[in-house]
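First the structure, then my questions, so here it is.
Removed from the display is one protein chain of the complex; every other protein chain stays in position.
Think of it as A, B and C in the order they're written, each chain with its own count starting at 1.
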Amino acid sequence: MIRVLVNGADGRMGSQVVKAVYEDKDLEFVGGVSVTNIGKDAGELAGVGALGIAIREGLGQALDDIKPDVVVDFTTPKVIFENAKTCIEHGVNMVVGTTGLTAEQRGELAALAEQRKTSIFIAPNFSIGAVLMMKLSEEVAPYLPDVEIIELHHNNKLDAPSGTAIMTANKIDAARKAANAQQAPDKTHESLDGARGAKVDDIPIHSVRLPGYVAHQQVLFGGYGELLTIRHDSIDRKSFMPGVILAVKKVSSRPGLTFGLENYL
Amino acid sequence: MIRVLVNGADGRMGSQVVKAVYEDKDLEFVGGVSVTNIGKDAGELAGVGALGIAIREGLGQALDDIKPDVVVDFTTPKVIFENAKTCIEHGVNMVVGTTGLTAEQRGELAALAEQRKTSIFIAPNFSIGAVLMMKLSEEVAPYLPDVEIIELHHNNKLDAPSGTAIMTANKIDAARKAANAQQAPDKTHESLDGARGAKVDDIPIHSVRLPGYVAHQQVLFGGYGELLTIRHDSIDRKSFMPGVILAVKKVSSRPGLTFGLENYL
Amino acid sequence: MIRVLVNGADGRMGSQVVKAVYEDKDLEFVGGVSVTNIGKDAGELAGVGALGIAIREGLGQALDDIKPDVVVDFTTPKVIFENAKTCIEHGVNMVVGTTGLTAEQRGELAALAEQRKTSIFIAPNFSIGAVLMMKLSEEVAPYLPDVEIIELHHNNKLDAPSGTAIMTANKIDAARKAANAQQAPDKTHESLDGARGAKVDDIPIHSVRLPGYVAHQQVLFGGYGELLTIRHDSIDRKSFMPGVILAVKKVSSRPGLTFGLENYL
Partner (left out) sequence: MIRVLVNGADGRMGSQVVKAVYEDKDLEFVGGVSVTNIGKDAGELAGVGALGIAIREGLGQALDDIKPDVVVDFTTPKVIFENAKTCIEHGVNMVVGTTGLTAEQRGELAALAEQRKTSIFIAPNFSIGAVLMMKLSEEVAPYLPDVEIIELHHNNKLDAPSGTAIMTANKIDAARKAANAQQAPDKTHESLDGARGAKVDDIPIHSVRLPGYVAHQQVLFGGYGELLTIRHDSIDRKSFMPGVILAVKKVSSRPGLTFGLENYL
């Protein structure tokens, strides 16, 4: 049994982690930390009934008292760097779902983790499907280097293109360059601006924004008389949970800092 | 039996019309006219074996001699206006697949056809599937006014967006305006130019150009927790043939000039 | 303003109707009836805050007291027939979302409604997208009579094929028969049982059941070198709400009994 403490255990994400850890037969939920809801039962907040584990304040003290194997952190960008240092200094492995760490901060944490021989895992995306989509796309790119991306989201998403689409384009282009794969020339003339999408690393990205969609992406590879399409549909926010659980189980296997769920696939 | 003469009978399109007319049990192929391949058997050129009907020169003379019920014209933009006048003046119904007639010319032909009590049919698109896609989209628009279009073509297509996509957008917007249907506000900010496509009547059109595609279009309607998508795939140039045959059979039913296959559906 | 009473106002569906009526500027929520939660505020139960309207018992008495224009009923199969008679006898128009009325009962209600000059509306499916999918499919069938249906649902759905798929097949087959449209012969031999799906009116239906799906259907029409596909994705249960609101607004326009949302589209 891996003993798991959740930091931010009463938040929208954190409380789902409490539930998922509680329901997994290989994991044990041993503690919840937050700055709100102190003293309330973490299980009740997560909707799984009273677990006799109260939300407490103070990550460092909680680590001293509870000695978990892994901390899962879904807190806020402001405090995540300090939280990470606290975990590493206590020699506790960590899974970070909180965004906001800069490349410099990640470098510092990597050095610290190596020195203390602990493991820290950070992921921009915990959806196994989305990470597989990117990984598969990288593999296809050397053989079918002609590619476009369509990403479709609800009309309340503020930015376009999506971060996942940009990251996918980066990875595809790196893969086809490494393989020296030659694209077909694009002779099309845009008779109306924007028709051919936004270009990231010379890959057109088309962003659809309509009510009804949640978060979807298609990667379209064109070949000689054939097409290969990889499509990911994320229909529920809970889709990130299997990725978190996978990371909790695998984090100890790679000492130092690991970035990206693809390292565990 | 409807007796059909094909003008441009030895061309890429015309020879397929010869074949389709020959194979249809309600139609009879009675003559082929062109400016090349004079004297050759029209059936052999069309790949259906010798029919004993030689390609001849001179549309007017052929109409006098053969007296067909319908002329199908797949010639060239340069000569189509003269061809159309010739047919109308001979009192012969006509199906025009040749492009290039201006709105003014169509007006003139309409007047002439009405005066001579003949029928002339002109279509920008003979694919029944494509025309149905546009018609269905018009019907959906009043109920689901939030819509985007993705059109996907081979990488040798020179323009973007496609003419069909633009026509679809025009029709959808007219339909939703007529119904006073209110769209959801688009709050997305383009962090990269072109991500949200080209706008035609406030409808985003996204143009994909990749080897492997032929001619495809998707019309995406977003609703409250649901999506309705209409997709058309044209995989072979022969897909226009059923539309031509339909037009040949229906042209006499509407005196004067008729524009667009949707009038027969 | 149309004054609306909701029967079953504290149920899963009913409470969403309360919310949707409350939020619509042309409708007024005037009363909630149920057999549970008596005395509690209908707005609080629906998550829109206190409205000062308590859930009350007894549909007949509530109609006498409140005199609504329309009753929306989401109760249970056991009581819906009595509820419907009560409404009609009170001369109140009714929108029925509850399932379970037999064809005989519908006949009886139709006669009663005509006699009392009231309107009653019953729908097996309130999703506008799903109803449009069926309507569009009927229109396409005469032109492209070769068709198959793929329906995709979550793995907890117990039956296969879905009721919507069967209804779609029935409508398509009726439409293509009415138009005397000829299908292509199916020469395929099933080397493994079930490969070609279940046949409803000679239309193959393929049922996919996987975690991650909600409720989706594709109607695939094949033509000569082309394909036309109509796809509906229902991603959230709330997708039926616009259909309920549409029915509330339109119910008075058709005296007697009306069956199916397509009558209002």
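Here is the rule we use: a residue touches a chain if its C-beta (ideal position, glycine included) is under 8 Å from a C-beta of that chain, and two chains touch if they have at least 3 such contacts.
Since we're looking at a predicted model, the values are computed, not measured.
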Discussion item. If I consider the whole complex, including the chain that's not displayed, which of A:66, A:79 or A:136 touches that chain?
Written reply: A:136
Practice prompt. Determine and list the chain B residues touching the chain excluded from the picture.
Written response: 212-214, 233, 235, 239
Discussion item. Considering the whole complex, not just the chains shown, which residues of chain A touch the missing one?
Written reply: 127-130, 132-133, 135-136, 139-140, 143-144, 221, 223-239, 241-242, 265
Worksheet item: If the missing chain were put back, which residues of chain C would it touch?
Response: 146-148, 150, 152, 155-161, 184-200, 204-213, 220-227
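Convention: only the chains that are shown with their structure count from here on.
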Discussion item. Can you identify the chain nearest the overall CA centroid, using each chain's own CA centroid?
Written reply: C
Worksheet, complete the sentence: If CA atoms of chain A are superposed on chain B, the rotation in degrees (nearest 5) amounts to 180
Discussion item. Suppose you list every residue number at the chain A-chain C interface; are over half of them used by both chains (same) or under half (different)?
Written reply: same
Discussion item. Between chain B and chain C, what distance separates the C-alpha centroids? Give it in angstrom.
Written reply: 38
Item to complete: Between chain A and chain B, tell me the centre distance in angstrom, where each centre is the average of that chain's C-alpha atoms.
Response: 49
Worksheet item: Taking each chain's centre as the mean of its CA atoms, how far is chain A from chain C in angstrom?
Response: 39
Practice prompt. Can you tell me which residues of chain C touch two or more of the remaining chains?
Written response: 233, 235, 239
